[in-house]
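Apart from one protein chain that is not included, each protein chain of the complex appears where it belongs.
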Amino acid sequence: MLTTVRDLFRYNREFRIGALLTAFIVAFAALSFASPYPPQDTFVVPPDVPPSAAYWFGTTSRGQDVFWQLTFAIRNTMLFGLCVAILSRMISIAIGMWSGYKGGFVDRVLMSINDTFIVIPLFPLLVLFYFVMRDKMSWPLLALAMACLGWSYDARLIRSVAMSLKSREFTQQSVFSGMRTREIVLQEHLPYVLPIVFYTTMNNMNWSIGLEVTLSVLGFTNIDTPTIGVMIYWANQHTAMVAGIWWWIFFPVLFVVVLFIGLFLLAISMNEYIDPRSRLARMGGMRE
Amino acid sequence: MSSAAASAAADARLSPERVLTVRDLRAYYRTNFFGMSREVRAVDGVSLHVDRDEIYGLAGESSCGKTTLIKTIVRAIRPPLDVVGGSVAFHFAGRERDIYAMSREELQSIRWRHLSYILQGSMNVLNPVRRVRQSFVDFSHRHIGKPMPEFLRLIEDHLDRVRLPPTVLDAYPHELSGGMRQRVTIALASVCRPDFIVADEPTTALDVVVQRDVLAMLREVQREIRSSMILVTHDIGVHANVTDRLGIMYAGRLVEEGPTGDVIRNPRHPYTSHLVTSLPRIGDVTPKRGLEGAPPNLAAPPEGCRFHPRCPLAIGTCRAEAPPMVDVAPGHRVACWVTAAPTAATVQ
Partner (left out) sequence: MSAAGSPPLLDVDHVGMTYSVGGFFRRRGVRAVDDVSLRLEAGKPEILAIIGESGSGKTTLARMILNLATPTHGAIRFLGNDVTRIRTNRDRMAFMRQVQPIFQNPFEAFNPLKRIDRYLFVSARRFAGARAVVDVQAKADESLRQVGLSLTEVRGRYPHELSGGQLQRIAIARALVSSPSLIVADEPVSMVDASLRMSIVNLFKALRDELRVSIIYITHDLATAYYISDRVLIMQRGNVVESGDARAVLDHPQHPYSILLKSAVLSPEDVDAPKKLVGAAGFSPAIAISNVE
């Protein structure tokens, strides 16, 4: 495992850059545990101070240090994205592989449900969700809601891989070796599905973070916990751009863009490495 | 350089009708992936020649390098495949041309007009969304250069001569059966009457009955336009019925070569004898045996003669040094220390 990462780092430029960017963001987010100010507190520092030696990223109109706010914001945003991605992966793998392997009636039923979810307009639905939940709206709840909405594209993708695997001869070999369906799906087929899963995890993270930022900017989430979107929301509330407090918007945006790019680069470089075909080509080389 | 030119001139005097000369060709696949590098020596020192109006057969099993050899001969190579040594020279229209010294334009002008190929998957050649007639136009109109109506009549003429029904022109490739498609591919490759046709396993994917008819057409076409041909297939039965000369490849090298009848009736190399005699025939129930071992990995081939780990006749020298090609009969040469030990007079 470690040699894999080391090889990737050494030879694949995308991975190097992606890993460095993401590591930087993660390190930055980890700084939040060292923050001198609790995230919810306001007016702990002089407001509207531009970036300077004392306050590296400046301060907001609410009297918060942008630097330390950002550490919380990026941490929460990342965790949110990760939760949504993991939960929705679990759903899409389960549905995709079951549907692909079983085929027939089960497949048809599941795919009808799947296609319904694809066409649901997510954004209005989430806004509606907010209006229904109002005060009870919290981040875990939102994460759950988004996870339940974000699995359908990838379930189809996984299903097509599962279907093609079913028709390959080694699947029949496994059946006639006495392997049970569960074993075949998990042990024989899953390694082929994992590259897609990994790639879609990164994709899904980007998607969920984007959606979260959108919702937060518009105020449709819990605006007490700082996230990137929430920071921008408050900046808009205080008309920061008009008032000239550009640093309040600039730094959150910069960091979320860096996170996006880092995740994206990781996804595409890991995908090339984990993909079974290229793995096989490498295996051929390793033995010699 | 002058010695090469001198030997080329000498060859020209000996066989003024020589169409292809391959000299000590080496082509390797070199890959470098995540710090691991591999060099697969797919073609490792092959020399052969093909004369005018002759069908040269190339036989060998999987991973013996015959497909790589073909690709290298027509210069259809892309990284990681690279030519690391030797030369491939064609003699078209009175001139000797090194195919690797040609420019893009020159290559374009000789492809299809002087040098064409028939591949294993006919669907790879025929455009699936265009009718067959359109494929003919796409491939050869440029070379024949006549106005369209005359060109179309020429094609129909050609089809008639190779006994394909002209209705084939109106069909889409998927409407034709596999055998029919392959015959269209042969007609396509021969319409410009090229000097040289390369056929790579043209009948391997076809049924036995269809194969016979496709091969019949191939031989007729060759007789009609008097082109030279290299026919690559692992099936010795096909070679026995179609080719004039036969070369046997093993692990990237030619181990035996000669007139087809000679090579099959009197195989000198142990591998050739095995290939020729080991497969059963109808009417024959004598026990047959397979060879021990497996074809070698071309990234790390055995030292010396590459066949020695599996050879029933191997002696000490075989393990140390690769045997040279030696003439054992007119036109028949073999590379084997045991059955064709070289003397000063016979070494090539």
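In order of appearance the chains are A and B, and numbering begins at 1 in each one.
The rule is simple: a contact is a pair of C-beta atoms (placed from the backbone, for glycine too) under 8 Å apart; a residue touches a chain by one contact, two chains touch by 3 or more.
Note that the coordinates shown come from a computational prediction; the quantities given were computed from them, not determined experimentally.
Partners of the chain left out, restricted to shown chains and counted across the full complex, are A, B. Screening B:83, B:210, B:313 or B:338 for touch with the missing chain picks out B:210. Checked against the hidden chain, the listed residues A:38, A:104 or A:178 yield one contact partner: A:178.
In the full complex, subunit A touches the omitted chain through residues 168-170, 172-179, 187-188, 191-192, 276, 279-280, 283-284, 287.
Mapped onto subunit B, contacts with the missing chain fall at residues 61-62, 163, 165, 167-168, 171, 175-177, 179-180, 183, 207-213, 215-216, 219-220, 234-242, 260-261, 264-265, 271, 274-276, 278-285, 287-291, 294-295, 310.
Heads up, the rule we're going with is that only the chains that are shown with their structure count from here on.
Subunit A and subunit B have Cα centroids separated by 54 Å.
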